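A single protein chain has been omitted from the complex, and every remaining protein chain is retained in its original position.
A, B and C are the chain letters, set down in written order, and residue numbers restart from 1 in every chain.
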Amino acid sequence: MSVVSSPDDSAQMSHHASPRESPSVRDGSIESGTESLSDFDRVVLLEQKDSLRELHTIIRDRSSSNADFVFHADRLIRQVVEEGLNHLPITPVDVITPDNVVYTGIKFVRGNCAIAVSRSGEAMELAVRQCCKSIRIGKILVDEKNKVLYTRWMPDIAERRVLLLYPLLHTGSALVQAIHELVHQGVDQENIYLLSMFSTFGGIRRVHRAFPLVNIITSDISDDVPFHFTMKYFGTD
Amino acid sequence: MSVVSSPDDSAQMSHHASPRESPSVRDGSIESGTESLSDFDRVVLLEQKDSLRELHTIIRDRSSSNADFVFHADRLIRQVVEEGLNHLPITPVDVITPDNVVYTGIKFVRGNCAIAVSRSGEAMELAVRQCCKSIRIGKILVDEKNKVLYTRWMPDIAERRVLLLYPLLHTGSALVQAIHELVHQGVDQENIYLLSMFSTFGGIRRVHRAFPLVNIITSDISDDVPFHFTMKYFGTD
Amino acid sequence: MSVVSSPDDSAQMSHHASPRESPSVRDGSIESGTESLSDFDRVVLLEQKDSLRELHTIIRDRSSSNADFVFHADRLIRQVVEEGLNHLPITPVDVITPDNVVYTGIKFVRGNCAIAVSRSGEAMELAVRQCCKSIRIGKILVDEKNKVLYTRWMPDIAERRVLLLYPLLHTGSALVQAIHELVHQGVDQENIYLLSMFSTFGGIRRVHRAFPLVNIITSDISDDVPFHFTMKYFGTD
Partner (left out) sequence: MSVVSSPDDSAQMSHHASPRESPSVRDGSIESGTESLSDFDRVVLLEQKDSLRELHTIIRDRSSSNADFVFHADRLIRQVVEEGLNHLPITPVDVITPDNVVYTGIKFVRGNCAIAVSRSGEAMELAVRQCCKSIRIGKILVDEKNKVLYTRWMPDIAERRVLLLYPLLHTGSALVQAIHELVHQGVDQENIYLLSMFSTFGGIRRVHRAFPLVNIITSDISDDVPFHFTMKYFGTD
């Protein structure tokens, strides 16, 4: 896992970032031309472990059956969600064990929710539910002309941290529109955590040019984008 | 994630271990008295990220409801299983994407299976199924006097790599008996990957004294063992 | 389970309907004023067994926790989906057992898919996946003015049978619009199977006045509609 924090948020984020946690870049996929991850702030790339690499392989393989694709996509999404959770604010908590001992642990601060950017983001809802018990899930639909067609929010969305679900960050234009809508609702940029399995440097740049404080968590940065992801997940190909 | 490999297996294991991947030791839980993880070979401790720490907290909290306990235990087990998978042997594979492009990925070598050490190990079966599509799951029952009462193997177990499921590695005596039985069936020590959520240094030492080449993957090393784990998971408390 | 078939489709539907399978009407919920289920064709009401009645109770109870609500809603949806599957066309098939014996069974004719009427119908997607391995799931979004905002079809939708997902059949106006769109795509009315947990006689009448051959499968017919269903399922209340 790699975290590149901007200096000014180091205090708040210090429990996440560590200079020793740079990614083990095995296949060069996180460099594209002259760019590298270190040029970007607030971008987390999941550590490229073998289990993750196998998931990327199965998802890109056009011969994967629909059932295999969905099973492994769900596994991949769960890993991105679990990593995303690591970046939400925590608070220490003492609990009592069955042996009547105090155990000093942590808990996440309440007030998180998920917003799926339709339709592709809906492919991530099941995995989110498997990681976040009873999380509230809202929705925003942006059409191909980047017009917001439809939204479903929680009434108190402005006070919440938002896991924004969007599998492929390619050009980023629909996503910029979705974030714009969230910010318009009063959500702080810093409280938005974009969970995206497959990203390009171009897409990341586009999002951060508009909203530099949004957090981006992704399992792959590459120009080799599996555009068929959503269609294959839902079988509408 | 932390991997401490013995020198002689560095070639085979080199794609897993990295000197920069030491654990971020936040709460001292991986040191016990004068011992530290660096004294041990073939032991992998999951990186102590916030998401993991919250799961440990909920599992130790005696006030967690049964439903909450099971939900979060399943999440924790999935993380241990996913990390365990990272240590199985891989092979490169070229796949063709829907865009007709060759993608160079990896796949795991076939021939893995899981063996649950009854009864506690059975609490891990569901999560294993959610990570390993259609994995074969065998069983070994060791009673309180460390006698093997019952086994169910695959006929070709000797040729397989074994994910050995056992949630709490405390004294390790039942587990040593189970491994003994596996080795007696012809399984190579090096092909055994013990997945255990909660371990003690004493238990690790006990297992490795008898079987130094067994791989141990765990999410916690501490003397503070949640002995109620299995009883609470199954509700037989 | 209750099936009330029109006489002219008795041949095709005969394996579903049976004069002895009338519902055990315990609570009168399937009569509303002067109407009764027997006035309607192609409407299937799930048998009102205790397990189902408990699910209805939990879903209507405003004190149910969000996690309880989702768990039991998923159970209810699975039962409606399983009943819906019973009405799809089948074909006999001989299979060979491991003992080398011929077993004469059935299989469903291929070519089924699901279409969720957004947003409420999306609450049914997970349960559909748990019952129908790798089913294709399309989508249609109808806004509050009954305008179709968005669709995602399979290219061959006109050849398919469609499980239409929509939890609450109340006035039925959005649904009529969705069915209109499907029929416009070339889907036969008879090939549409509306799965709806909670229905009113008014809604059923409205749908059947426009599309008399559409099949309706529901677990409850009552004027006491749990309007909070979708908001509570997704936590946007």
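To be clear about the criterion, a contact is a pair of C-beta atoms (placed from the backbone, for glycine too) under 8 Å apart; a residue touches a chain by one contact, two chains touch by 3 or more.
Bear in mind the structure is a predicted one, so any value in this text is a computation, not a measurement.
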Can you work out which residue in B:52, B:106, B:124 or B:137 touches the chain that's missing from view?
B:137
Those residues of subunit C which, in the complete complex, touch the missing chain:
1, 15-16, 18, 20-22, 24, 26-27, 47, 49-51, 53-54, 56-58, 60-63, 68, 71-72, 75, 78-79, 82-83, 85-86, 88, 90, 93, 95-99, 101, 103-108, 130-131, 133, 224, 226-228, 232
If the missing chain were put back, which residues of subunit B would it touch?
65-67, 70, 113, 118-119, 122, 125-126, 129, 133-139, 141, 143, 149-150, 152-154, 234-236
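The definition used in the following text is that only the chains that are shown with their structure count from here on.
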Comparing chain centres built from Cα atoms against the global Cα centre, which chain wins on proximity?
A
If you tally C-beta pairs in contact for every chain pair, which pair wins? Let me know.
A-B
Fraction-based call for subunit B against subunit A, same above half, different below:
same
Please report how many Å separate the Cα centroid of subunit A from that of subunit C, as a whole number.
34
Taking each chain's centre as the mean of its CA atoms, how far is subunit A from subunit B in angstrom?
27
Subunit C: positions in contact with at least two other chains
67
